[in-house]
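Note that this complex is displayed minus one protein chain, with the remaining chains in position.
Should a chain be cited, it is by its letter among A, B and C, assigned in written order, with residues numbered from 1 in that chain.
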Amino acid sequence: MTGTTQARPPIGVAVVGAGYWGPNLVRNFRASPDWELVAVCDLDEERARRVLGGGSGDVLVTSSLAEVLGRDDVAAVAVATPARTHQGIALAALRAGKHVLVEKPLADSVPHGRAMVEAAREQGLVLMADHTYCYTPAVLKIRELVEAGELGEILFVDSVRINLGLVQPDVDVFWDLAPHDLSILDFVLPGGLRPTGVAAQGADPLRAGKACVGYLSLPLPGGSMAHVHVNWLSPTKIRQMVVAGTRRTLVWDDLNPQQRVSVYDRGVDLAQQAVGTTDRTAATISYRLGDTWAPALPEREALAGMAAEFAASIRERRPSRTDGAAGLRVLRVLDGASRSLAAGGVLVDTDISTTQLEVVG
Amino acid sequence: MTGTTQARPPIGVAVVGAGYWGPNLVRNFRASPDWELVAVCDLDEERARRVLGGGSGDVLVTSSLAEVLGRDDVAAVAVATPARTHQGIALAALRAGKHVLVEKPLADSVPHGRAMVEAAREQGLVLMADHTYCYTPAVLKIRELVEAGELGEILFVDSVRINLGLVQPDVDVFWDLAPHDLSILDFVLPGGLRPTGVAAQGADPLRAGKACVGYLSLPLPGGSMAHVHVNWLSPTKIRQMVVAGTRRTLVWDDLNPQQRVSVYDRGVDLAQQAVGTTDRTAATISYRLGDTWAPALPEREALAGMAAEFAASIRERRPSRTDGAAGLRVLRVLDGASRSLAAGGVLVDTDISTTQLEVVG
Amino acid sequence: MTGTTQARPPIGVAVVGAGYWGPNLVRNFRASPDWELVAVCDLDEERARRVLGGGSGDVLVTSSLAEVLGRDDVAAVAVATPARTHQGIALAALRAGKHVLVEKPLADSVPHGRAMVEAAREQGLVLMADHTYCYTPAVLKIRELVEAGELGEILFVDSVRINLGLVQPDVDVFWDLAPHDLSILDFVLPGGLRPTGVAAQGADPLRAGKACVGYLSLPLPGGSMAHVHVNWLSPTKIRQMVVAGTRRTLVWDDLNPQQRVSVYDRGVDLAQQAVGTTDRTAATISYRLGDTWAPALPEREALAGMAAEFAASIRERRPSRTDGAAGLRVLRVLDGASRSLAAGGVLVDTDISTTQLEVVG
Partner (left out) sequence: MTGTTQARPPIGVAVVGAGYWGPNLVRNFRASPDWELVAVCDLDEERARRVLGGGSGDVLVTSSLAEVLGRDDVAAVAVATPARTHQGIALAALRAGKHVLVEKPLADSVPHGRAMVEAAREQGLVLMADHTYCYTPAVLKIRELVEAGELGEILFVDSVRINLGLVQPDVDVFWDLAPHDLSILDFVLPGGLRPTGVAAQGADPLRAGKACVGYLSLPLPGGSMAHVHVNWLSPTKIRQMVVAGTRRTLVWDDLNPQQRVSVYDRGVDLAQQAVGTTDRTAATISYRLGDTWAPALPEREALAGMAAEFAASIRERRPSRTDGAAGLRVLRVLDGASRSLAAGGVLVDTDISTTQLEVVG
């Protein structure tokens, strides 16, 4: 714990869940000097063993969560199990004094998520949401540009994430795909994702029993709006987000590796009005058609950055950049979407604007 | 000179309104053997004269609508004036026994539009909406493919029409841009545009006094949905419509002249269920990833096709393909959008499904 | 009529040739305050009259070139006739004391072109090549960037201009399409287009009697190279030019109206070598992967800029930016291409590097 950053001993971590996402966590924890992988836990021990490849070395493989939580060399637990199990595992880990990373979404309901956030706060432990997209070079750049005021005030955000996708057995298209868009919005919007309401429209044209096509409208304070289109039935794949501001507008096209982020110095200006005029309707409108600029982005794996941030927030005893409160804000919008959907698309409240929860006191 | 279709004498037409759109009508009526341009009418006679270029020839230039309507050689009137004047001019023309073509939108309100449709029906005259996009080669092909069952049942339609656009003084972005999308939907959907409701979300982040960013959700009978995104504040220009069906899905990208319409033999299939099962949730889902096909489209000016259809519907004493009833269905959705917007995005009724109005008895 | 630039009287101009290109010249001369269209001359007087539309006004319509050249109010002649007639008309006009603008290519052979350039020089008159592309906002920007050193030294230029095109009766694909690429190269390369040789490869797979597919290699002084691909048989349309430099590389995609010119701060660097080393092979190579930048380009008709430059060069008694010498350099490369093609693709000399011809003494 002295001197250089390199000198710090790695933090012991256990990965719980060896299904779809767990192997990626295992690979990144193993490759990082910040971490020492101590255990992999899955109800199916054989599956847990396979994740480690030929050489499991000293890594414990077990189906017992209690065994994992009982070890002193485990300081942190990464949870990559189905969402409905997040609360139980996370609360157990927090009670055992472990820092916790949870795959998105944070939990399967707002009360569950809130309980997790409160438990972490009480224990003074880090609770982090694995909002992986936030650690991509593109999203980090977007946040940096918004923070620096390069876009001005946000006018609207439009996010499209559509593809032929697996119709999930347990969740609709909102809970499956929108956590990506919402966690990104939470990361890049100043002050996080705090819409004044949520309105959702969904369609189930295949009669699959759940929405396969979904639209989310999120009015933001100040008259701007975020909108999300998620879709399992599109023959073409689109992953695109427009972040329009009063100064510049940014387009992120995640499927264009040659120019992922473009910043347009184009927009509509309302001219300064005469003194005493309160109605901007009459204002003179003009257009800017300036240059376009596409910043170079490093090639870096997002998950490596996420793992580094988890370690840093533990060491520095601070909330991580995608903390439990962020995960809870995403949950609140998803919950609002479900309620709006059930009520025919009416705008429902999310109470996010009054949320004041923080992890790590 | 007897017998052939070429032998039919041209129909006399007057164009009322010489502003933005009028000159296009003048040019196309002049170029067509179906029509004889008899008069151009505008409150500003000088502007009307300029539309005719150097050679006005025998064409009457006048600022008097009464003079136009009093002429026996005027059988049809094309109205290209602001929407708030459509009803007055159209009703006068219909009462004078003239067939009427009206620029989109048909009128500035549902009652005005309904009065026009009823007047045309009573008089046995053609009332046509100038839904120009419907006569583009791309939209004609889409209608043909849908009608032939090539797409199967419609699952969803997603239309995006965004650009840096002029913030209009009198209308919001819905009334300015959505008539295009809605008239196309009315043209290509089997049975026309008859949503079970309308929900609208809009944003006015510039405080221009009206929505500059708008989203329309239109649930369709059978669980499918149409959605429209119109936007004056986007730095990039997109005009794209996805029409997804159970058999195939079509993408129309109007800004890609090399491949405007693509038909994807891709989709999600729900397998046949066991007898007695009523819950499709349990059905086996599979994916088709077949070929893509882009039909060749002729290069043809849409307005010429529109003018030909106006003439044909008059001669054949039948409703035109984009008749007053079509214009009225579009109006009803726009009206519903305004009401939904005022009510915070709640789904409102449009009564379109019960509308049974027809022109030309 | 005193003092300001607007006060200058317009220059009288006659357009000779009312076929494909003539009408564009007529329209632009008429729209410009710099010019007064005095006459249109074509062997087919009826065609000449049609070009003027309804109102010919005071413009002379004639089939007699002598009549045009005999008029004192004609100070300049714009020639838009087939290339084989350029020399005859231009020499007659120059001898009559008229400034001359000639559609590309300047002439149908190098000797003819040289005679025109020499005649203009002797008479002290402007001889301008109508290299229209050079007056597009994109090419003007490229020239500006190259001149300002933004790209560094030129490493290579690669130009592709392919499409399904009309197989011309009298010329091959090189003489039909490459004048565009070559005139642009002449405009943007420092010092103009002065290759050290020309090698051409062509194919006539349809046995049309001439090359329908063509490739031109133009080694440039200093080891760089320009290459041009012209093609009448491509099903897809491409108009793209890459200008690679030691500092930055520019890509001009003329068919992408949303981002025609992109400047990439990417490249390969050879590190500085040790003193005394003459072999750069051993140098350390590194890559730059910097930002991309797309300058805003005004929307402006190229032909209007060309007409303005013709007037300015006459008034300021200076060579135009695309003068006869430029047209002659293009001719020399085309002539070299024909000779190389006949010799099986061998690199032939063009003598351009020693060309020292200038118009307007």
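A few remarks follow.
In this text, contacts are C-beta pairs under 8 Å (C-beta built on N, C-alpha and C of every residue); 3 or more make two chains touch, one makes a residue touch a chain.
This is a predicted model, so every value here is computed, not measured.
Only one residue from C:113, C:267 or C:305 touches the chain missing from this view: C:267. Between the chain not shown and the residues C:25, C:155 or C:314, the one that touches is C:155.
Touching residues on chain A toward the chain that is not drawn are 53-55, 236-237, 258. Although one chain is hidden here, its contacts on chain B can still be listed: residues 259, 265, 289-296.
Chain C meets the missing chain through residues 153-156, 158, 164, 166-167, 197, 199, 201-210, 212-213, 215, 217, 219, 222-225, 227, 229, 231-236, 242, 244, 246, 249, 251, 264, 266-268, 270, 279-281, 283, 285, 287, 289, 344-347.
Here is the rule we go by: only the chains that are shown with their structure count from here on.
At the centre of the protein atoms shown, by the Cα-centroid criterion, sits B. With centres set at the average Cα position, the gap from chain A to chain B is 41 Å. Spacing of chain B relative to chain C, judged by their CA centroids, is 44 angstrom.
Between the Cα centres of chain A and chain C there is a gap of 54 Å.
The set of chain C residues touching two or more other chains is empty.
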